[in-house]
Structure formats: structure tokens, C-alpha cells
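Missing here: one protein chain of the complex. Every other protein chain is in place.
All chains are identified by letter, namely A, B and C, in their written order; residue positions are counted from 1 within each chain.
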């Protein structure tokens, strides 16, 4: 154990005090390949013991993390070669570039660089080949380091649910209505006065646009000139609901090649992840599963599947207008945020893109 | 006051102990045209004081109702000429026919007779002319009484939200995803273990089919041969959410004649109810309003608009696939159930179809 | 109507954008004696249309209020002779003194002056005679105006529940454990991540101390030297629970003179408010009622009793250690805040302490 720990790659979390930052720290506790050595946050917290400044949201704070001193979010202060960014979009853009410039590998959950043409927007099971963009990124930007992004929480869940269908049948049009958990808004995030016993049919920050663009990007094909996004129109409507964790998406999809609900379920169940054999520690046994009970998936009961890394798809049935309708559900702060970045790091390690 | 009370029409509520039955009783308290004189329920409660058998769900039980003795659901026991049915679908069908046979006017919230071709399925503001079916009903069935139905809670809310657009622009295709309140399932209804902090993407009893058929029926045109339903396909996905009252519907709609969000909002705001001048006591000032704030409508804040009888429509915006998307919200046990039946009764009175 | 409106006293609300400020505005809509003419708030909002700056929390904003321009919280800007203060404790103290100095009558919900020996802390039904302190206040402070306070939301509910027992049997010791609604924390107040599906056994701002001191003050006797607080020890433990409105208190009380649960219930039911005949518009028919069902009172079902001004007491039973235990429940932002100030204003008007 001691020897294996020696080999773990030191990592830092930027924006460590927030909800996603905390999820990074929870998921890194006991990670076999990665070791949390530094936490960084805004000036207010710098220089203080992490355990003293963080309002810990879930369970108990890991002891070693609690003892860390909060660093400023600069490549001078933070020394780890691999950096997870849970920074707010208002500051993430420049800080992440600074770290990449300084030779660090930045795995970011922020939206700032997601749609940059030379930044891979990756779900390892779906489009690991997009990492090839890193060559373009380094060539164009002259960075020694790199920025690799994961999608918005809803985009990831929708993309994973649809990837098997897209690959097998093609998609012509997509309607998505989401019901999103409060943890997606961070902390303090959604005031309880707004959401207790309520539904709020609006989420700021361009949530609908993210789903409409990122999904296509992640399903896109790597070409010489970059990633050619998938080409089908997406209509997304988003809602906030009083659920702690787990985004649920009601999907209606028109396929290129028609499929029955049974064929769709079969395509999902037999879908083979692009990294099935890579042995990535955070990869769940199955990235997408079919929930067969008539009233599933449900966020409180299914978001935790596969340690929060499995997306559940259920209620696959014929639609009176398009081909199929169905419901997808996944854990927004794990599969949809911190776990997504972590898995991207593992993918890069397994491909030698991060030196061990 | 005494003289006006003398003229009030005596009414009974069947299924008075349930959630919808209780809503009837709340709404009838102090009603200017109608006077609750009898309550009826299942055998278990018969012969007992209503206040002693009902598990009252909201506020305090009206005193006069509490003192009533529960009657069996038969036209022999119940004498009122006008009967509101909040019966469960498992028994409503036959009981309602029995009352109609016996010359009573039955205003029903149950689904059993809704799609009968000779039973008017009415929203007074939208399709009051459907009441003409009563002639067919009486001729065909030989009843002295009548059955008039209101739609399912979600159908009513969706229909009211869309009626202005349907009448002005025509509808080609409709996608609806609902987030429905727990009160829609009655009492005891949804176990808290299922819904607290959760979303359940399933509602039994053919909820989705109801929306897909009843909406078309209520928007249908009265012809000589009966009602010709509106002709456009509807795709409905339904969810239960931890909200007490108020169903919310995310709508994507393709119009016959394109309209901008502004034109749609204008059509709704300037829409004239078919009974605007009838002076129906339960009719709200406006049956449909546009909620202009970016994050409205919301069930907890908007379901109570117009005493629960107004449907709020917001977030009207362009859709990447069809013409428009929007969010509608209304009170499911008031506008979507008991209030709907009550308004139908008022409509019938105003048209002389119920003798005062 | 015009003539009666002419006679209404013009009032202003300080801190109008907050949760309590909004409740003042809701309760003032259509008030027969008082007319809202001005709203004031923090600098950020000053000069803007109230309807544009307020995040309205409940139902729809009254139209006339929406059109008001937000004023700064100074007696120069605000001209109304009567001022309701929903200010935050961090600023309320000085601002309220300023208004009192300038000759205005300040009815405050803030905690700053509550325990000042010359500031009446009043519940009209319980201790209206404490208003006599105003003479001391004016004499000592040299104000032309006045400050009259209401208690903390929990204190008021507990005091009203216990006043009949205190007056009839005397109290020796009191244990209170509260379960308090989120609206008590204002807006944005409690983050949903903290309270959804959770209980937080802590409320900042000295909530427990307020209950332990204010209750005694309000039950205190007016003497020549001022108010002599009631003399019994109080132990209060407070919790935040995921309830929108309505504080619930589990009470165990040792009496001076023993009483059975039936005698206690009788004392409450037959208790005569000190202002029973004053015709105060916001006074409910009964300030305290006994809820007889075994599982009542409950905040969602009982907080709204008497328009939110009635406190419900139930589950009165013998206690194995002290005499009695029971549960009290009341509306925290109405009876426990804005409605309390409003009723105090009405009391002052009825006694000629505010010139009409």
C-alpha cells in the first residue's frame, strides 16, 4: 500500500470549497492513482486550514483534506502537475489558461473552454478519441500543459443515454426536458424559499443552450480539422426540482433508422463503452443501464448507481410523434461533474498523456 | 342574504372524503348559487358524521359540512338535483349513470365517461358549445338527467394554455412533459418514501393517454354528428414531483401558422374566454395569463392565481425544432378537478340547463 | 369607499424587499385603516420601481405597491407618520431611532430595541397595557415619535399559547423545542442544500435566547418602574425544518397550580383576549385555539388559521416530569412578524396613540 501510494500522481483541486470542489475531494479520497496534495480557493480562504473554511456538505470531510492549507489559485502557489478545476465560470477561464501555460494538465468542469475548438470535451466511454485535439491545442497555444473539459451535468447524462442509440440508429431530432437537482447550482445555490415544494422552470447560465450544443460536440466525429459536431437539432427545456442529487431527463427522439423500444433497450444494454478494457478506476461496470421497472429511473434511487457514474435509462416506449420517448437519470455532481473530470484524468493516464 | 340563500340550488358531493371531494366542499363553502346539502361516500363511512370520518387535508373543515351525515352513493339516498362526482374511477361509471337515470345532473371529475361521444367534456371558457351534446345524450340514453365531465387535471391546464394559440394559429404537433403535484393522486396517494426529494417519471391510470386524447376532444369542433376532435398528434410524458398543488407542463408546439413568442404572448393576453360575460361566480378574471418573469410560472407561487382557476403561461420562446416552447402551470385540484366541475355547473345554470 | 380611503393613515415599510417586508405589503393590501404609500430599502434598490427590484416570494405583488419608487431608509425621504420596520438587525437600531426622533411611530419587527426597558414589546391580546411604557420612552429619550416592538416569531407563538395557562395557573418552568419554517430566515435565507430533507438543529442570531427572554418580558407585569418580567426559567432548543411557513413548538410546562389537560384546554378555549372588543381589523376571531385532532397542529395545515393570526395548541396531555406537555403552532411571518406589527399599529390607533 505504501509503495503504491508513492506512485500516486499528486493532484490539486481549484475551487475546493464549493459543492463540486468538495465532490472532487470526496472522490479522490482513497483513489488508487491520484493523491490530493493541494487545495486552492478564493482569497478569502487562502492561508487557512481547509477544514476550517469549508462548509462541508455531505458526510464528513476526509481527514487529510481537512488539514491542508488553502492556497491561492495560481500556478505559482499550486505545484501539482494535475489540477482539477471546480472554479466558477466567472474566473475559471483565465486561471485555467494560466495553469495550462505553466505546464499543468487541467481537467475542468467549468464551462469557459468547453466549446473551444481545440479543447477536448470528453466522456471517456463515448468519445475518448477527442483527446487527439490536445496536439492541436498545444500546437496552436504553445502550452506545455493542457486543458481537457467535461460537459455540463445535463449534457453528459443526456449524451451517455443517447450514445448507444446515436451509434446504432442515428438521431434526427431530439427533445429534452430536464428536472435538475439543487446540487447542480452549487452552494449556497438555490434558496430554499424558491424550491421547497416547488418547481422552477428556469436555470441561469445558458443551461438549455449547453445541452443543445455540448451534446452534439460530444457525439461529434474527430476529423483532421477538428471535431465535426453531430448534426441534429436539439430542443432543451430545463427545470429545477427539490431533489438533492440526480438530474432526470424526459427525452423524445427521432431516429435516422427507426427502432422499437425493445431494440433501443437492447442497443443500450449491449452497448460497449470505448474504454471498457482500460481498467479506469472510476469507470463503472456499465456507463448506461436500462431500468426496467415501470416507474424508474428516479433520482433518489438511481442517481447513485455505479457509485454515481452510471446513467439509468427507463420508460423506453413508442412516441406518437417521433420514434421513441424515454427517461434518463444520472448523478449530476459525480457523473455530471467531478467524477467526469476524474475519469478524464484516468483516461489520460491510461493513454500516457499524463506522465505517472 | 337569506332570500338569496333560499334560491341556492341544493347540491351533493359523491366521494366526499377524498382529496377532490374535499376540494369540492371547500369551494362550495359560501358559493352564491349552490348549497352543499348532502355528502356521500363509501359504505365504511355511511351513517357517520362527515367531520368524524374525513381526514381533512387543507385548513379547517367548513362547519356545516362537518355536521352532515354521510350518505351512500345512490340516487335513493341522495336527493339533491345536482351532484358533483369525485368518485374513484373504479366505481364512478355505474354510479354516475344511476344518478343520471334518476334525473340528476351529474358533474363528474372521474375519467369513466369523459370520452363517451355523447358526454360533453367541457371547459366553459374554451368549448361551452359542447354542452349541446346533452341533447344527443338524452335522446340516446333516455335519461332525464345528464352527465357532464371535465377533463383530467393536466389536460385542462394544457388545453387552457393552448386554446388561444390553437384558435389563432392552429396546432400541428404538440410535445408536453408534465411535473405533477402529489395532490393529483388523492389521499393517501403517493407514499412519502417514494416522492420526498425525488421525481417519479410515471403516473398510473393512463395519465399520458388522457392528455393525448382529452386535449384534442376539448379543442374539438361541435358538428352535427358530435364533436370532431382537433387533429394533431400529441406526445405526453408525465412525472410526479414533490409539490403539494400545481401541475407544471413544459410544452413544445408546432403551429399551423408560425408565430413569434411575442405574438403568442399577445394571443394569450388578448384571448377572450367564451363565457367572459356570463358572470359565472367561479370564473377567474382571466382564465389564462402570461407570467413575464424569467423564472415563472412556478406551482407554489402561481397555482393559486385567480383563486386556483387561472392558468399561467410563461417562458414563451422560440424552439430550435418546432415553433415555440413554453411553460404552463395551474392548480390541479381546483382548475383541474373540483373547480372545473363547479364552473361547468355554473355554466349550465347560466344557460338554463339546470333549473334554478 | 373613496371617503374611507381618505381617512386611512399613510404608512411606509422599511426593508420592503425582504421576506417580512413583503408580508407587510401583502397584509396592507386592502387594509381598512392603513394605506401603504411608501416603500424603502437598501441603497441598491433606491430610486427604482419596487416591482422591478423585489424578488416577490408569494403569489403576485399588489399592483399599487409594484408601482412605488423605492426610497432610502431615512426620515427625510420617507414621509409617512407611521413606519413598519422589517429591517435587518444589522441596521435597524439606528435607523429606527432616527425615525422616532423625527416624530414617526415605528412599529418594528427587528430585535434591536425589543429588550430596551422603555420599548413596549407587545402582543395586543396579551399585554396591551405595556404601551404605557411609551410615556417613559418619550420622557427619557425626548422623542416626539415612538418605537413599539413585537417579539421574535417563536416568542410570540409560545407566549400566545401559554398566556391563558400563565394567567390561570401560573408557570414554574418551561421547556420549549421548536421546529421552525424556512421563511423565518428571510430571503435568500436558508440554502436548499442545507435544509431539503434535513433538520438543522441551530438557528443563528440568538434565537434560543430570544425565546428565553422575550417570553418572560411579554408575560411581564407593568409596574411603576417599568415592566417586571415573568419569573420562571425557560429552556429553549430550536431547529430549522423544511417547512415553508409555520413554527411548531413542543412545550413541557410546570405550573404553579396543577391543571389537567382538560382544564388547560378549557383555559385556552375560554381565554379572553385583552382586546376582544377593540374591533382591530387584523385580530382573529380567536388568538389561540385548541386543535383537537390527535395529530394536530401542523404547520402546513394550521399556520394559516385566522388568516395566519391564530395560534393553534394541541396534544395537551400529562407529562411524566412536569405538569403538561403540548404542541403549539403559528404562522411565523404573519402572527410572528408582519401581522404582529400591524396589529400593534391597530392597537395604538384604537387607543388614540396614533393620530388618525
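Definition applied: a contact is a pair of C-beta atoms (placed from the backbone, for glycine too) under 8 Å apart; a residue touches a chain by one contact, two chains touch by 3 or more.
Computed from a predicted structure; not experimentally measured.
K.L.:
Using the touch definition from the top, which of C:119, C:171 or C:243 touches the missing chain?
P.N.:
In the full complex, the listed residue that touches the missing chain is C:243.
K.L.:
Of C:64, C:167 or C:198, which residue touches the hidden chain?
P.N.:
For the chain that is not drawn, the touching residue is C:198.
K.L.:
Any idea which of A:98, A:188, A:281 or A:304 touches the chain not displayed?
P.N.:
Selected residue, touching the omitted chain: A:304.
K.L.:
From the list C:26, C:111, C:210 or C:325, pick the residue that touches the absent chain.
P.N.:
Reading the full complex, the residue touching the unseen chain is C:325.
K.L.:
For subunit A, which positions touch the chain that isn't shown here?
P.N.:
57-60, 196-197, 244, 300-301, 304-305
K.L.:
With the missing chain put back, which residues of subunit B would touch it? List them for me.
P.N.:
19, 57, 182-183, 187-197, 242, 244
K.L.:
Kindly note down the residues of subunit C that lie in touch with the hidden chain.
P.N.:
Residue positions of subunit C that touch the missing chain: 173, 175, 177, 179, 196-202, 212, 233-235, 237, 239, 241-244, 248, 250, 252, 294-301, 314-315, 319-322, 325, 327.
FYI, only the chains that are shown with their structure count from here on.
K.L.:
In whole angstrom, how far does the Cα centroid of subunit B sit from the Cα centroid of subunit C?
P.N.:
Roughly 39 Å, centre to centre.
K.L.:
Distance-wise, how many Å sit between the C-alpha centres of subunit A and subunit B, to the nearest whole number?
P.N.:
Those two chain centres are 42 Å apart.
K.L.:
Quick one: report the Å distance separating subunit A from subunit C, using the average Cα coordinate of each chain.
P.N.:
Using C-alpha averages as centres, the distance is 47 Å.
K.L.:
Two or more other chains touching the same residue: where does that happen in subunit B?
P.N.:
Within subunit B, the residues that touch at least two other chains are 196-197, 244, 300-301.
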